[in-house]
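Note that one protein chain of the assembly has been removed; the remaining protein chains are unaltered in position.
Letters A and B name the chains as they come in the text, with residue numbers starting at 1 for each one.
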Amino acid sequence: MLWSLKRFVRYRVFIILAATLIVAAFVVPGFLRLNTLALGLDRGASIGLIAIGMTVLLIARQIDLSVGSIFGLCGIISVMLQPTLGVLPAAFVGVLAGAVLGAINGLLTVVFRINSLVATLATMLAFRAIAHWLTESQPVPGTDIMLSITLSNVYLEIFTLRSILFVGLILCLHAWLTLTVAGRNLFAVGSNPEAATASGISPDFTVFLSFIFAGFLAGLAGALQSLTTNTGSPMFGSEILVVIIAAVVVGGTRIEGGKGSALGTLGGILTITALTTAMEFQSIPAYVQQVVMGSILILLVVLDRTIRPEAHARAKTSTQQKMP
Amino acid sequence: MSTPIIALRMRGITKTFPGVTALSGVNLTVEFGRIHAIVGENGAGKSTLMKILSGVYQPTSGTTEIAGNEVRMTRPADAMRLGIRMVHQELNLAPDLTVAENVFLGRMPKRWGIVDRARMVSDTRELLAKLGAPIDANSQLGDLPISQQQLVEIAKAYAAEPRIIVLDEPTSSLSEGETMALFAILRRMKAQGVAILYISHRLKEVLEIADDVTVLRDGAMVDSRPAAGITAAGMIRHMVGREVTNVFPKTPATIGAPVLQVEGLSDGRHFRNISLEARRGEILGLTGLIGAGRTELARVLFGLERPIGGRILINGKPVSIGSPADAVRNGIAYVPEDRKAMGIVPAMNIRENITLPILRRISKAGRISGSQDESLAKSYVRDLGISPPEPERRISLLSGGNQQKAVIAKWLSTKPSVLILDEPTRGVDVGAKAEIHRIVGELVAQGMAVIMISSELLEVIGVCDRVLVMRDGESVATLDRADLTEERIMALATGEAAA
Partner (left out) sequence: MTRPLDSKPHLVKRFRRETPLALVATRGGLILAIICVLIFGALSSPMFLTSGNFLNVLTSMSIIGIIVVGMTFVLVVGGLADLSVPATIACGAILSLALQPILGAIPAFVLAIALAGLCGLVSGVLVGYVGINPIIATLGVGTIVLGIVQSLVGGVIVYGTNPATADFVKGRILGIPVLVLIFAVVAIAGHLVLSRSFWGRWTMATGGNPVTAEASAVPVRVVRAGAFVLTGLCGGLSGALLGLTLQSARPLVGVGYEFSAITAVVVGGISISGGSGSVPRAIIGLLFVQLLTNVMVLNGVRTPDQGFVLGLLIAAAVALDLALRRRGIA
């Protein structure tokens, strides 16, 4: 029983993704047509980019709850600066702002030693407040409507610029996590920070960089979103947190750190996207979709928690041995 | 310039913590190509010495030379750079990485930033083969049993090609065969000129593997000599041979009927088939070396862990203890070993700490009776002589001894019939220690049954009426007061029954 559960946990992303795709193919006529897929992929790319950063953070035993706010704020920055800087430099500044906001999160966590959940909960509020402050709570229009059309162009029948970027980045992340020394060290930091320190790896440095990376990607996603819609809005990204965490957890990344995979996150994003597409096609209202996302998140977190009793027992033993 | 022979020379190493001297003037010389064992009772200073050697602690005074050069190590990384590697008793590995990745953690072979996995795995295989460890280099570490993880930890230290390797109780989770394989590899490392420090309380193993033996007692070096001609009995004499200077007051008490009986209790991991009985008016000592399973036994008796077999009887009736609340209901109280982590709520005051387990009893309709709360706390503070005698003082501001008295007061407030004390006098000063012994003596005189877990043999001998000695999770003997000698207990605890 436990064994088969473990199996399921290991391969869950394939099982869940396959099931979702089959269901989607049945309920959505033409779901497997390329243009439907392209559209879905493009929508998934936005949360997907953020999920890449979240995957890295979760592996390192951290979390960033402020990604939605960074997403919104960076979008606003890249739209608001368009008249003064021009479109592309403005977008560049927007993305950079994401990295800076991520660095703030990293600073709070690493230097001030605030639990990252608490720190990013606070910055989630703060960044959102700044977004409202800058825009007076109104959507801001962009200057170049043509660019949004370019961004929506479909290449090779399936990719948009955004989804190419997402798929490319997630493949890079996969290679980085599995092949490079730095990637493996990230797992070590999340799995046992003391062991990492004892082996000359600095968990603080790793965590700090991870926050910058996550902020950068949220900023990138935000800037792309604003360019695509030709709008910056303080409401952008206010409801994507649960979806992102759910997608990453579906992909087999563990909330408690030390475990995760980029391809898993890709699978998770595809699952969530297919699910959303199918539900929307069935005119299932947004609030029911929220129920589904929330349930996926809670069920998988509970599952992850319950199948690792032996790991907990081990942790306990080692602390007992530590007592002299 | 010839190659130095002396790998490590520590001179006059002293380490004091507030109120305690852990090491005083220890001299230690270890040569390249020899295995140097360090033995001593629990608390003799072995682990402090090792922490100094690994850069975790800095000595209060004294010098350390590595290969003839004086060094100062302020961080673990310094020790590593000097070629010192530790094999800790508690595992220092990442359970989510593979065996090979753990072995090469922090120094993975790479080509253009890419991990050279093939080389890493083949090197690890080679290493594990040398160690005689049947472990797949590609398996995930967390899936392995503890004994194999221990071997990986040793392989990791060995792979770093250290000049000095320190092993702390490396065989505690190894089987006989694995131990033999480990010894073979230690001998090979020795032949390559590595200096090996081997910390153990398994004297038989020490006799088998060590070239030199140093005995520590109470933070001081009492003996250091080549192993040739040394015997277990001789080592034990050095480990315990102490003048009895502090007298333990023993209040006479009449021993009555058994209150707590334990029959064939096992937890499946730390101890097996333990039987004992605690009688009214008696102090039952529970002693043994670290890892013998004493604390784990106490945790099961108190409902913090579940047993897998055996029975617990209170006043002759079998009871099921599934939680501390059950234990309290059955009249069992437990003063834990780790006072800071398990004994006190630091942000609360003495009163709030003392009445914590009995809040339900002194509440009416959910409301805590303020007068009972205060009067109870006040009376225990007075009876146990907690100083300063202010129940409203925050407990974290008290000295260790007074905190311990407050923890004892907490458990007395539950009016237990069996009181389990786990190392009750560790880390408290001499005065407080005597007072705790006096309190315990008075309690048994009033008819309580006390189980005292202690590693300090003089305390065990001075205070206890009977002593159960545990070794490797099994009960090896129960000694009556008349038969208690340090040598006898140490021989039983280490398995050198000849002494």
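As a working rule, contacts are C-beta pairs under 8 Å (C-beta built on N, C-alpha and C of every residue); 3 or more make two chains touch, one makes a residue touch a chain.
As the structure is a prediction and not an experimental result, all values here were calculated from the model.
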Fill in: Options B:410, B:433 or B:488, residue touching the unrepresented chain
B:410
Fill in: Option from B:115, B:209, B:253 or B:327 whose C-beta touches the chain left out
B:327
Item to complete: Determine which one of B:56, B:233 or B:356 touches the chain that has been left out.
Response: B:356
Worksheet item: Among the options B:394, B:438 or B:481, which residue touches the chain absent from this view?
Response: B:394
Practice prompt. Just the residue numbers, please: which parts of chain B touch the chain that's not shown?
Written response: 302, 304, 323-325, 327-328, 334, 336, 341-349, 352, 356-357, 359-360, 363, 366-368, 370, 374, 390-394, 397, 410, 414
Response to the item:
Against the hidden chain, chain A presents residues 65, 112, 114-115, 117-118, 121-122, 125-126, 128-130, 132-137, 241-242, 245, 255, 285-295, 297-298, 301-302, 305-306
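Convention: only the chains that are shown with their structure count from here on.
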Worksheet entry | Cα-centroid distance, chain A relative to chain B, in whole angstrom | 44
Worksheet item: Taking the complex as given, what residues does chain B use to touch chain A?
Response: 42-43, 47, 76-77, 80, 89-97, 101-102, 105-108, 110, 113-115, 117, 142, 146, 269, 290-291, 295-296, 337-338
Fill in: chain A to chain B touching residues, read off their complex
179-182, 184-185, 187-188, 190-192, 194-201, 258-259, 311, 314, 317-324
